[in-house]
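Coming up: chain A.
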Amino acid sequence: MTTTKIVRAILPREYLFKEILEHSIPNTSKRLNIRAIVQNGANLHINALIHIHPQAKNADSFLDIRVLILDEKSRADVRPQLEIETNSVKASHAATVSPIDPDQLFYLQSRGLNYAQAQKLIVAGFLSHA
Partner candidate 1 sequence: MSLEVSHLTVQVENKTLLDDVSFELKKGEIIGLMGPNGSGKSTLALTLMGHPRYQIISGEILIDKTNITKFSPDERANLGLFLAFQYPSAIAGVNVRQLVTSADRPALQVKRRAQKLAKNLGLDADLVNRSLNLDFSGGEKKKMEVLQMDLLKPKYAILDEIDSGLDLDALRLISDSIKSSSAGIMVITHYPRLLKLISPDLVLILKSGKIVKSGGKEVISRLEKSGYSKL
Partner candidate 2 sequence: MSRFAPVSSPTLTPSADYPLGHSDSVDYEFKSGAGLTEHTVRQISAFKHEPSWMLNLRLSALAQFNHMPTPEWGGDLSPIDFAKIHYYLKPSQQSVGDWDKVDSRIKNTFDRIGVPQAEREILAGVKAQFDSEVIYSSLKSFLSKKGVIFLGMDEGLKQYPDLIRRYFGKLVPAGDNKLAALNTAVWSGGSFVYIPKNTRVDLPLQAYFRINSPNAGQFERTLIIAEEGSSVHYVEGCSAPAYSEGSLHAAVVEIFVKPGATVQYTTVQNWYKNVYNLVTKRARVEEEGHMRWVDGNLGSRLTMKYPSCFLMGRKATGETLSLALAGSGQHQDTGAKMYHLASETSSQILAKSVSFGGGRTSYRGLIQINPAAAGSRSKVVCDALILDSSSRSDTYPTNRILNSQSTVEHEATVSRVGEDQLFYLMTRGLSEQQSETLIVNGFLSPIIKQIPLEYAVEMNRLVDLEMEGSVG
């Protein structure tokens, strides 16, 4: 079961996004995607924890965080954490923070879109891509 959470940090203030994936009984599977954009001087803090308790045998947990930083003044602080207390698990997480890919931007612009339009399209695609 995969959930996707969208975070739009688009005002010039601090944003704190916290998430905990807790596995405390056997045979649970949790998959979470976090997609965030940071813009206009926002400062986004993401704290996400996967916690697998000793009795949670056969846990399957996956967390994927992707953050797009859209302008100069914006910032991100991402802390994906794992606390795994048994070995009967499959747990992984990934976190990527990046600006818009200049090659993608160029490609869209070569098809006639201006910067703002291209960015809008890329962001929309980014937020909907699970």
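The criterion applied here is as follows: contacts are C-beta pairs under 8 Å (C-beta built on N, C-alpha and C of every residue); 3 or more make two chains touch, one makes a residue touch a chain; residues count from 1.
Here is how the candidates were picked: all candidates are chains of the complex that A comes from, given by their letters.
Just so we're clear, the structure is a prediction, and the values are computed from it rather than from any experiment.
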Selected partner (touches chain A in the complex), from 1 or 2: 2
Complex contact set, residues of chain A against candidate 2: 54, 57, 67, 69-99
